[in-house]
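Yeah, one chain of the complex is gone here, protein chain that is, but the others are all in their spots.
Moving on to chain A:
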Amino acid sequence: MSLLHLRGVGREVRLPDGSLLPVLTGVDLDVAAGEHVAVVGRSGSGKSTLLNLLGLLDTPTAGSYLLDGEPTDRLRARRRARLRGEVFGFVFQQFNLLPRRTAAENVAAPLLYARGRDYLLRRRTAREMLDRVGLGARADQVPERLSGGEQQRVAIARALVRSPRVVLADEPTGALDVETGAQVMALLARAAAENGAALVTITHDLSVAALADRRFRLDAGRLTPLDGGAALDAATAHRDPRTAGRTA
(Lines give C-alpha, C1' and ligand atoms only; values in the text may rest on other atoms or scores of the structure.)
Protein backbone atom coordinates (compact mmCIF):
# COMPACT_ATOMS: atom_id res chain seq x y z
CA MET A 1 0.00 0.00 0.00
CA SER A 2 1.35 3.38 -0.95
CA LEU A 3 1.78 6.21 1.50
CA LEU A 4 -1.08 8.28 0.08
CA HIS A 5 -3.87 6.28 -1.52
CA LEU A 6 -6.91 8.01 -3.06
CA ARG A 7 -9.77 6.22 -4.74
CA GLY A 8 -12.73 8.00 -6.31
CA VAL A 9 -12.13 11.07 -4.22
CA GLY A 10 -14.52 13.94 -4.82
CA ARG A 11 -15.04 17.31 -3.28
CA GLU A 12 -18.12 19.40 -3.68
CA VAL A 13 -18.61 22.85 -2.25
CA ARG A 14 -21.92 24.48 -1.50
CA LEU A 15 -22.38 27.76 -3.27
CA PRO A 16 -24.18 30.71 -1.66
CA ASP A 17 -27.33 29.93 -3.73
CA GLY A 18 -27.44 26.48 -2.13
CA SER A 19 -26.39 24.48 -5.18
CA LEU A 20 -23.44 22.07 -5.06
CA LEU A 21 -20.38 22.72 -7.19
CA PRO A 22 -18.13 19.72 -7.85
CA VAL A 23 -14.51 20.88 -7.55
CA LEU A 24 -12.91 17.42 -7.70
CA THR A 25 -14.45 14.28 -9.18
CA GLY A 26 -13.32 10.65 -9.01
CA VAL A 27 -9.68 11.30 -8.26
CA ASP A 28 -7.48 8.20 -8.05
CA LEU A 29 -3.94 8.85 -6.91
CA ASP A 30 -1.15 6.94 -5.23
CA VAL A 31 1.98 8.51 -3.89
CA ALA A 32 4.73 6.23 -2.65
CA ALA A 33 7.25 7.14 -0.01
CA GLY A 34 10.04 9.30 -1.36
CA GLU A 35 8.72 9.82 -4.89
CA HIS A 36 8.17 13.13 -6.62
CA VAL A 37 4.75 13.68 -8.20
CA ALA A 38 3.69 16.77 -10.12
CA VAL A 39 0.13 17.90 -10.83
CA VAL A 40 -0.39 20.48 -13.53
CA GLY A 41 -3.63 22.23 -14.29
CA ARG A 42 -5.15 25.53 -15.19
CA SER A 43 -6.30 28.04 -12.69
CA GLY A 44 -9.53 26.95 -11.08
CA SER A 45 -9.07 23.29 -11.98
CA GLY A 46 -9.04 22.24 -8.32
CA LYS A 47 -5.30 21.88 -7.67
CA SER A 48 -5.27 23.63 -4.31
CA THR A 49 -8.38 21.76 -3.28
CA LEU A 50 -6.63 18.46 -4.02
CA LEU A 51 -3.54 19.49 -2.08
CA ASN A 52 -5.63 20.58 0.91
CA LEU A 53 -7.32 17.17 0.88
CA LEU A 54 -3.98 15.39 0.75
CA GLY A 55 -2.67 17.49 3.64
CA LEU A 56 -5.72 16.83 5.85
CA LEU A 57 -6.61 20.51 5.79
CA ASP A 58 -9.85 19.58 4.03
CA THR A 59 -11.99 16.44 3.84
CA PRO A 60 -13.36 14.71 0.71
CA THR A 61 -17.10 14.55 0.16
CA ALA A 62 -16.76 11.28 -1.76
CA GLY A 63 -14.36 8.37 -2.14
CA SER A 64 -11.68 7.15 0.21
CA TYR A 65 -8.35 8.49 1.25
CA LEU A 66 -5.99 6.18 3.08
CA LEU A 67 -2.93 7.67 4.71
CA ASP A 68 -0.32 4.97 5.24
CA GLY A 69 -3.16 2.44 5.06
CA GLU A 70 -5.31 4.25 7.61
CA PRO A 71 -8.68 5.62 6.46
CA THR A 72 -8.65 9.35 7.06
CA ASP A 73 -12.40 9.86 7.22
CA ARG A 74 -12.60 8.43 10.72
CA LEU A 75 -9.78 10.45 12.22
CA ARG A 76 -10.62 12.58 15.22
CA ALA A 77 -9.84 16.29 14.84
CA ARG A 78 -6.98 16.11 17.30
CA ARG A 79 -5.28 13.22 15.56
CA ARG A 80 -5.83 14.82 12.16
CA ALA A 81 -4.02 17.89 13.42
CA ARG A 82 -1.21 15.76 14.82
CA LEU A 83 -0.81 13.76 11.60
CA ARG A 84 -0.88 16.95 9.59
CA GLY A 85 2.03 18.29 11.59
CA GLU A 86 4.01 15.06 11.65
CA VAL A 87 3.46 13.66 8.16
CA PHE A 88 3.17 16.76 5.99
CA GLY A 89 5.19 19.83 5.25
CA PHE A 90 3.53 22.64 3.29
CA VAL A 91 5.06 25.11 0.86
CA PHE A 92 2.63 27.81 -0.29
CA GLN A 93 2.63 29.99 -3.36
CA GLN A 94 2.55 33.16 -1.25
CA PHE A 95 5.25 31.75 1.08
CA ASN A 96 2.97 32.47 4.05
CA LEU A 97 5.84 33.22 6.35
CA LEU A 98 4.79 34.56 9.74
CA PRO A 99 5.26 38.31 9.52
CA ARG A 100 7.69 40.08 11.84
CA ARG A 101 9.32 36.87 12.96
CA THR A 102 12.87 36.16 11.91
CA ALA A 103 13.69 33.46 9.38
CA ALA A 104 14.91 31.26 12.24
CA GLU A 105 11.68 31.80 14.21
CA ASN A 106 9.64 30.97 11.13
CA VAL A 107 11.52 27.76 10.54
CA ALA A 108 11.24 26.85 14.23
CA ALA A 109 7.49 27.57 14.33
CA PRO A 110 6.26 24.08 13.28
CA LEU A 111 8.40 22.59 16.05
CA LEU A 112 6.30 24.53 18.58
CA TYR A 113 3.72 21.84 17.91
CA ALA A 114 6.18 18.96 18.20
CA ARG A 115 7.02 17.21 21.43
CA GLY A 116 10.00 16.44 23.60
CA ARG A 117 13.44 16.75 21.98
CA ASP A 118 12.09 18.16 18.73
CA TYR A 119 10.38 20.93 20.65
CA LEU A 120 13.27 21.64 22.97
CA LEU A 121 15.94 21.69 20.25
CA ARG A 122 13.78 23.71 17.85
CA ARG A 123 16.07 26.72 17.60
CA ARG A 124 19.14 24.69 16.77
CA THR A 125 17.26 22.51 14.27
CA ALA A 126 15.88 25.61 12.59
CA ARG A 127 19.36 27.06 12.07
CA GLU A 128 20.62 23.78 10.65
CA MET A 129 17.74 23.76 8.19
CA LEU A 130 18.48 27.35 7.17
CA ASP A 131 22.10 26.36 6.56
CA ARG A 132 20.91 23.58 4.30
CA VAL A 133 18.92 25.99 2.12
CA GLY A 134 21.89 28.36 2.08
CA LEU A 135 20.35 31.02 4.31
CA GLY A 136 22.35 30.42 7.47
CA ALA A 137 23.65 33.97 7.31
CA ARG A 138 20.15 35.47 7.09
CA ALA A 139 18.68 33.54 10.03
CA ASP A 140 17.95 36.63 12.11
CA GLN A 141 16.35 38.60 9.32
CA VAL A 142 12.59 39.14 9.19
CA PRO A 143 10.85 37.95 5.98
CA GLU A 144 10.01 41.52 5.01
CA ARG A 145 13.75 42.03 4.42
CA LEU A 146 14.20 38.94 2.22
CA SER A 147 13.72 38.58 -1.52
CA GLY A 148 10.93 36.36 -2.85
CA GLY A 149 13.35 33.55 -3.68
CA GLU A 150 14.87 33.78 -0.22
CA GLN A 151 11.47 33.79 1.40
CA GLN A 152 10.51 30.66 -0.48
CA ARG A 153 13.76 29.01 0.62
CA VAL A 154 12.85 29.86 4.21
CA ALA A 155 9.44 28.31 3.57
CA ILE A 156 11.14 25.17 2.20
CA ALA A 157 13.33 24.94 5.29
CA ARG A 158 10.20 25.35 7.38
CA ALA A 159 8.33 22.66 5.46
CA LEU A 160 11.17 20.20 6.05
CA VAL A 161 12.03 21.05 9.64
CA ARG A 162 9.89 18.30 11.16
CA SER A 163 11.23 15.73 8.69
CA PRO A 164 7.83 15.15 7.11
CA ARG A 165 7.16 12.09 4.99
CA VAL A 166 5.37 14.16 2.37
CA VAL A 167 6.04 17.71 1.23
CA LEU A 168 3.01 19.37 -0.37
CA ALA A 169 3.96 22.34 -2.52
CA ASP A 170 1.20 24.52 -3.97
CA GLU A 171 2.68 26.48 -6.87
CA PRO A 172 5.97 26.99 -5.03
CA THR A 173 7.43 29.01 -7.91
CA GLY A 174 4.28 30.88 -8.79
CA ALA A 175 5.41 34.13 -7.24
CA LEU A 176 9.00 33.95 -8.51
CA ASP A 177 10.69 34.84 -11.79
CA VAL A 178 11.57 31.94 -14.08
CA GLU A 179 15.22 31.64 -13.12
CA THR A 180 14.69 31.98 -9.37
CA GLY A 181 11.74 29.62 -9.67
CA ALA A 182 13.93 26.99 -11.28
CA GLN A 183 16.57 27.34 -8.57
CA VAL A 184 14.02 27.16 -5.79
CA MET A 185 12.32 24.16 -7.38
CA ALA A 186 15.65 22.35 -7.75
CA LEU A 187 16.39 23.09 -4.10
CA LEU A 188 12.98 21.84 -3.04
CA ALA A 189 13.35 18.60 -5.01
CA ARG A 190 16.86 18.01 -3.69
CA ALA A 191 15.98 18.84 -0.06
CA ALA A 192 12.92 16.58 -0.14
CA ALA A 193 14.99 13.77 -1.67
CA GLU A 194 17.73 14.19 0.96
CA ASN A 195 15.07 13.98 3.65
CA GLY A 196 13.54 10.90 2.03
CA ALA A 197 10.25 12.80 1.80
CA ALA A 198 7.75 12.32 -0.99
CA LEU A 199 7.07 15.55 -2.86
CA VAL A 200 3.75 16.52 -4.42
CA THR A 201 4.16 19.67 -6.46
CA ILE A 202 1.26 21.58 -7.90
CA THR A 203 2.15 23.86 -10.74
CA HIS A 204 1.06 25.26 -14.02
CA ASP A 205 4.67 25.38 -15.19
CA LEU A 206 5.61 22.34 -17.29
CA SER A 207 9.33 22.86 -16.74
CA VAL A 208 8.70 22.54 -13.01
CA ALA A 209 6.64 19.42 -13.61
CA ALA A 210 9.51 17.99 -15.66
CA LEU A 211 11.54 17.45 -12.47
CA ALA A 212 8.96 14.98 -11.16
CA ASP A 213 9.05 11.16 -11.37
CA ARG A 214 5.41 11.14 -12.44
CA ARG A 215 3.12 13.83 -13.76
CA PHE A 216 -0.63 14.31 -13.70
CA ARG A 217 -3.00 16.72 -15.30
CA LEU A 218 -5.96 18.13 -13.42
CA ASP A 219 -8.70 19.33 -15.66
CA ALA A 220 -12.03 20.53 -14.32
CA GLY A 221 -11.63 18.43 -11.24
CA ARG A 222 -10.53 15.22 -12.99
CA LEU A 223 -7.03 13.81 -12.61
CA THR A 224 -5.34 12.05 -15.54
CA PRO A 225 -1.73 10.96 -16.14
CA LEU A 226 0.03 13.62 -18.15
CA ASP A 227 2.33 11.95 -20.66
CA GLY A 228 1.03 8.69 -21.94
CA GLY A 229 2.75 5.34 -21.44
CA ALA A 230 5.66 6.03 -19.12
CA ALA A 231 3.65 7.85 -16.48
CA LEU A 232 0.83 5.36 -16.73
CA ASP A 233 3.28 2.46 -16.29
CA ALA A 234 4.74 4.07 -13.25
CA ALA A 235 1.29 4.69 -11.83
CA THR A 236 0.25 1.06 -12.23
CA ALA A 237 3.55 -0.12 -10.82
CA HIS A 238 2.86 1.86 -7.67
CA ARG A 239 -0.58 0.39 -7.39
CA ASP A 240 0.89 -3.08 -7.27
CA PRO A 241 1.32 -4.09 -3.65
CA ARG A 242 4.33 -6.32 -4.49
CA THR A 243 6.32 -3.43 -5.90
CA ALA A 244 5.02 -0.70 -3.61
CA GLY A 245 7.75 1.18 -1.78
CA ARG A 246 10.47 0.14 -4.25
CA THR A 247 11.04 3.76 -5.13
CA ALA A 248 11.27 4.72 -1.46
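Remarks
The rule is simple: a residue touches a chain if its C-beta (ideal position, glycine included) is under 8 Å from a C-beta of that chain, and two chains touch if they have at least 3 such contacts; residues count from 1.
The rule we apply is simple: contacts and distances are computed from a predicted model.
The subunit not displayed here is recorded in UniProt as "Putative ABC transport system permease protein", chosen from "Putative ABC transport system permease protein", "Ferredoxin", "NADH-quinone oxidoreductase subunit D" or "ABC-type quaternary amine transporter". Considering the whole complex, the residue from A:Glu86, A:Glu128 or A:Asp227 that touches the absent chain is A:Glu86. Of the listed positions A:Asn96, A:Gln141 or A:Thr180, the one in contact with the omitted chain in the full complex is A:Asn96.
For chain A, the residues touching the absent chain in the complete assembly are 48, 52, 55, 57-58, 77-78, 81-86, 88, 90, 92-94, 96, 98-101, 105, 109-110, 112-116, 119-120.
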